[in-house]
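Note that one protein chain of the assembly has been removed; the remaining protein chains are unaltered in position.
This part shows subunit A:
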């Protein structure tokens, strides 16, 4: 049995193409059932997100299976295969395992390390499990992919740092204030960036919002949106001491906040720290404000540098993640190959033979008055019993070897007779995590 993957992603196809062949998340039953109705496609899972559409399947016929999956993808969405073909990638065997492990671990994502993709694959697998289109191979495969993704997340720092300017600002605020839940955000100017950053702060627990703007009406409008308080621009320095986090993005051509203003403000706050974020270009806040004690000033460039270094850190962590994945592929690939008939028959026979030999030796060594040809007879007897017992399962396995439910039998045999010793069992429980 072989695992195949056919699909396209943000790396190979434009959004126009991705849109055309995306599957509606609420209507997965029909395409899934159509897929396993296809000749030689034993199991199928469909992953469809805004950045990728992928079909995972288990099949006996690799080349034919992949061709059929491609045709299905085109036919189902009414897109000619020739149009689709240049954007599609297809993998089988080890490459397919590597691909899915990388996708699940978010190494193939637009923003490496973003956690959403794992949830999306879990949902996709959930549909396949619900409609019973995934079986023994894909079940194990996807559970393995989930556990690999989890291992990557716990053993590397791939997702531990913010990769957008707004989130970097929130992260910095957390390092200054710890808990943000009793912190007040002040917006100076009502620009779009400012608004976005303020939203991130509110989503991350910040409590109050104050808004000021040269035109008071705009400040009022924005304050209303945030359920905050509008402040007249002239009163800025009277009110500033109430703010912990200050976002500034006015269109001013010169600095509107200078160190001497902040000296006073911070004293009124009894030296409680303040975090200034200057989003404006040209800047609103004199960089020297950063020198005031317990005041931290970051401008757009600073934040972008933080993001860049975080991204670089992610890239380094991604290398570690690739190493983890390579380790895991080998293990899983061994399990897949173990599902072939011949090695299983060999393992089963040698297991029985071992047991027979051991028991026979025990008996013979303890049997003092054994007649002269006794040992020979016992040998023949036990060998005959083992052979007779092994004949039906061997025959059944060989017969079903040409197709059908082989994997199920092979896996059952391996489990029942504990044949895993030669081939490591893939990890990962059969429960869906999280």
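Operating definition for what follows: a contact is a pair of C-beta atoms (placed from the backbone, for glycine too) under 8 Å apart; a residue touches a chain by one contact, two chains touch by 3 or more; residues count from 1.
Simple rule for what comes next: contacts and distances are computed from a predicted model.
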According to its UniProt record, the missing chain among "Glutaconate CoA-transferase subunit B", "NrfD/PsrC family molybdoenzyme membrane anchor subunit", "Heme exporter protein C" or "Type I CRISPR-associated protein Cas7" is "Heme exporter protein C"
In the whole complex, of A:139, A:290, A:331 or A:394, the residue touching the missing chain would be A:290
Checked against the full complex, the residue among A:23, A:101, A:177 or A:409 that touches the missing chain is A:177
Among the options A:161, A:184, A:213 or A:344, the absent chain makes contact with A:161
Of the candidates A:298, A:335 or A:409, the residue in contact with the absent chain is A:298
The one residue from A:20, A:150, A:199 or A:269 touching the chain left out of view is A:269
Subunit A positions in touch with the non-displayed chain are 157, 160-161, 172, 174-179, 267, 269-273, 290, 293-294, 296, 298, 302, 305-306, 309
